[in-house]
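Missing here: one protein chain of the complex. Every other protein chain is in place.
== chain A ==
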Amino acid sequence: MGVEIRVEGLTKRFGSQVIWNDVSLTLPAGEISVMLGPSGTGKSVFLKTLVGLLKPDAGAIWIQDRDLTQMRERDLYEVRKLFGVLFQDGALFGSMNLYDNVAFPLREHTKKSESDIRKIVLEKMDLVGLTGAESKLPGEISGGMRKRAGLARALVLDPEILLIDEPDSGLDPVRTSYINQLFIDLNAQIDATFLIVTHDINSTRTVPDNIGLLYHRHLAMFGPREMLLSSEEPVVRQFLNAQTIGPIGMSEEKDADELASEEGQELPPLPPIPLQLSTSDGTPRRGERPAGDWCRANGITPPPGSFQSQNAGVPGVRHSEPTPTAEAPVA
């Protein structure tokens, strides 16, 4: 059914280093959310805190009316059965081959026979395109393959909540598109709550129902996809459009000189909002909203050319000339 996660005032420090402060957000049940942020802003730490691997210094994480941060070890192990997690490096068990890795949760937590297990494992391996690599050891395969095997392992128990750390780093663009489609289809199929950490702007613009941005030790913004894609807020705007003009610099924050020299530079107009990716067989997802719904409800005019195609506004991709119907003819 998918489970809602409500995060309230979460703060995490390592020693005196504040990773993020006072993060509050709700991951709606059954919806896909994406978490963005410059490198090193604590996105992976956030995922680990959500599964209780790291203890936050303040705040609460509500899952099914229970606060995960206050749970005892034994209850924590129980709640974790709701989760499927893909770690940034796949986190496969180095001493087992891919087949045993994917079969591991089934062997531990179910009483299924080996032939049933075999069926499920092969099905999931096929889903992530790893058929034929079952007997390889994690040390013998590429980073992208490890990621996909990790994903297969995370999926094998049909989790209610999927936390995915950078599914697309180390994957080629074609596989990234396949994985994105896979997430959409899976979400329709198992109706789980997804939280995906990614750096890929193209995926961010087309896959999720909600987007969040961690920046400068706090959650800069979290909300529906259309809200962030139409936002004029400098940090959000710079990040979602992969620009150098804005408050984010190479070392996280720009200094005053750099900012001053940018003063008066014309910001490029917001690119059009692309259509959201839909399921490959056209079945609707629970979290899906009609295109432009949020903008209409909140009285926001989306950038011209929005909701025309799926690759509109991708940085570096020159989108096709606006069709005559999209824009008023030049007077």
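Just so it is clear, contacts are C-beta pairs under 8 Å (C-beta built on N, C-alpha and C of every residue); 3 or more make two chains touch, one makes a residue touch a chain; residues count from 1.
Definition applied: contacts and distances are computed from a predicted model.
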Undisplayed chain, where the name is taken from the UniProt record, one of "ABC transporter permease", "Aspartate carbamoyltransferase", "Chromosome partitioning protein, ParB family" or "4Fe-4S dicluster domain-containing protein": "ABC transporter permease"
Sole residue of A:F46, A:F83 or A:F307 that reaches the chain not shown, by the stated touch rule: A:F83
Chain not shown: contacting residue from A:V3, A:V18, A:V51 or A:M71: A:V51
Touching residues (missing chain, whole complex) on chain A: 15-16, 48, 51, 53, 77-78, 80-81, 83, 85, 87-89, 91-94, 104-105, 108-109
